[in-house]
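The complex appears here without one of its protein chains, the remainder shown in place.
Chain nomenclature is as follows: A, B and C, assigned in order of appearance, with residue numbering initiated at 1 for each chain independently.
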Amino acid sequence: MIEVILLISAAIFGVGVYGALSQQSFVMIMMGLELMINATVLAIVAFWWGTTGGDPRGQLLVVVVLAVMAIEAAMGFALVTAVYRVRKADITEKLKRLRN
Amino acid sequence: MGGLGGALVVLLAAAVAALVARWLSTVLEPTTLTVPERVPFAGGVPPEVHAWNRYHIRYYVMALLFLAFDMEMVFMYPWAVVFVKEGIVALVEMLMFILILVVGMVYTWRERGFTWA
Amino acid sequence: MSALQTFGIVIFGVGAVVSGWLVFRTDSMVRAAYWLMASFVAVGAILVTLDSQFLGLILILMMAGEMTIMAIFMVMFMMNPAGLNPMVMVHQHRTAIAAGVGSFLLLATVALVADFPADPVPLGADPTAELGFELLGRSMLVFESAGVALLAVMIGAVAVAGKWGRFGDADAGSVEPELEPEEGGS
Partner (left out) sequence: MNPVQAVLFIGVVLGLGAYLVAVLDRVFAGAPGGLRSGLMWPIRRTAFLLVQRRSETERPDAEAWALAPALLAALAAVGLTAVPFTPSLAVADVSAGIVLFGAAMIIVMVAVFLQGWSPNSIFPLIAAYRFAAMALSFGIPFSLVVLTTAIPAESLSVGAVVASQEGLWNVVRQPLGLPVYLVTGAAVAFWGPFRIPEGTDLAGGTALEASGPTLAVWRIARAGVLVTLSVMGAAIFLGGHLGPVLPGWAWTSVKSVALLTLFVWSGHAFARMRVERFVWFGWVILLPIALVDVFASGIVAL
């Protein structure tokens, strides 16, 4: 059973990689990253459920990953807002030059 | 799964019932509206552009704070379950955690994050 | 593991992958955000099936807020948030597809080839309480560091994104970029 769940997780991760690499809009890139984190959560829980005998540290890892996701999202949006405010740019191509 | 299977069935049943009600109304009485009838209400003036447009959401700083603050809920649910067994240790640890987060809340408040920016 | 549970995992798994895929196939930014939420909800449902009811439901709870915030940030930044004029906003498309398929194949190979020890969660365990004891005992430092990290993010995000800074308005001296992307750097 754990193989099936890991396959699902791998598929979600693949879609996330595609999204993060192909999208131009900053927020869409973040959606790709979130999908990758989604896959990670699924894989961790699958391992926790199937191979660790219910070690609570597996769950703790999921909680930490969720915290990382919240941090990524908050910081990401904040930076996108700051970049937009100063450079009026919402896609990566407008940021070829990072210095003013 | 047990009980949550029942919850899932109820969830789907309610959603399907509402969707069927809507579908029945379109099947039983198909209406074709003329173009002026389809204009969205905008206080009497016909709108010139689509409503879906770029829009300045003026509470976005608060939204960022919510993203970070909401994480505290994830820690708090398991904490509440074991609170009585752990006793004073649990109280002090969570108090520390919350006080750290409240500093962020107060900072945002002082930076006028809860006003319309 | 009953047949019903297996069925549930497969259905929700396919749902999670398909809705994740639709995130990048739709033109409407609000739909993209909520497709992503659907993907998270499906993963949450799988988590519930895997004896971690609490983690699954809390994932769903967290994502409702997060994805709505994503949708409203989309509306702030995109010229065309509803996708009324279809458009493709992608770059290095082939590389991205190759990387996506490649990482899937790699992970799938690992999943199928590797031999995982079978040590399932014991019956009748209360994972939520165990997580609580873990947080307050052994892993207290992880828990409190998460608090500090979240505080840093709150202050950082507000300082970076806020409209009013301590040294004047945040958009003072902002520059419009050229309409065409520049070639090379400077």
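Note that a contact is a pair of C-beta atoms (placed from the backbone, for glycine too) under 8 Å apart; a residue touches a chain by one contact, two chains touch by 3 or more.
Since we're looking at a predicted model, the values are computed, not measured.
Engineer: Specify the shown partners of the omitted chain in the complete complex.
Structural biologist: Result: the unshown chain touches B, C.
Engineer: Can you work out which residue in C:58, C:107 or C:136 touches the chain that's missing from view?
Structural biologist: Considering the complete complex, C:58 is the one touching the chain left out.
Engineer: In the whole complex, what residues of chain B lie against the chain that is missing from view?
Structural biologist: 2-7, 9-19, 21-22, 24-26, 29, 31, 33, 35, 37-43, 47, 50-52, 55, 57, 59, 62-63, 65-66, 69-70, 72-73, 76-77, 80-85, 87-88, 90-91, 94-95, 98, 102, 105, 108-109, 114-116
Engineer: Considering the whole complex rather than only what is displayed, give the residues of chain C touching the chain that is not shown.
Structural biologist: Residues touching the hidden chain, for chain C, are 28, 30-31, 34, 37, 53-54, 57-58, 60-61, 64-65, 67-69, 71-72, 82, 84, 126, 128-129.
Convention: only the chains that are shown with their structure count from here on.
Engineer: Looking at which chains touch which, would you call it a line, ring, star, complete or other?
Structural biologist: Graph shape here is complete: every pair of chains touches.
Engineer: Calculate how many whole Å lie between the centre of chain A and the centre of chain B, each centre taken as the average of the chain's C-alpha atoms.
Structural biologist: 20
Engineer: Calculate how many whole Å lie between the centre of chain A and the centre of chain C, each centre taken as the average of the chain's C-alpha atoms.
Structural biologist: 5
Engineer: When the centre of a chain is set as the mean of its C-alpha atoms, what distance in Å lies between chain B and chain C?
Structural biologist: That pair's centroid distance is 16 Å.
Engineer: Could you say which residues in chain B touch two or more other chains, in rising order?
Structural biologist: 60, 63-64, 67-68, 70-71, 74-75
Engineer: Quick check: what residues of chain C touch more than one other chain, meaning two or more?
Structural biologist: Within chain C, the residues that touch at least two other chains are 58, 62, 66, 69, 73, 76-78, 131, 133, 135, 146, 150, 153-154, 157-158, 161.
Engineer: Can you name the residues of chain A that touch chain B in the complex?
Structural biologist: Chain A residues touching chain B: 63, 66-67, 70-71, 73-74, 77-78, 81.
Engineer: Going by the contact rule set out above, which residues of chain C touch chain B in the complex?
Structural biologist: It is residues 4-5, 8, 45, 48-49, 53-54, 58, 61-62, 65-66, 69, 72-73, 75-82, 84, 126, 128-129, 131-133, 135-136, 140, 143-144, 146-148, 150-151, 153-155, 157-159, 161-164 of chain C that touch chain B.
Engineer: Using the touch definition up top, name the residues of chain C that touch chain A in the complex.
Structural biologist: 1, 6, 9-10, 13-14, 16-17, 20-21, 23-24, 29, 32-33, 36, 39-40, 43, 46-47, 50-52, 55, 58-59, 62, 66, 69-70, 73-74, 76-78, 89-93, 95-97, 99-101, 103-104, 106-108, 110-112, 116-122, 125, 127, 130-131, 133-135, 139, 142, 146, 149-150, 153-154, 156-158, 160-161, 170-171, 173-177, 181-186
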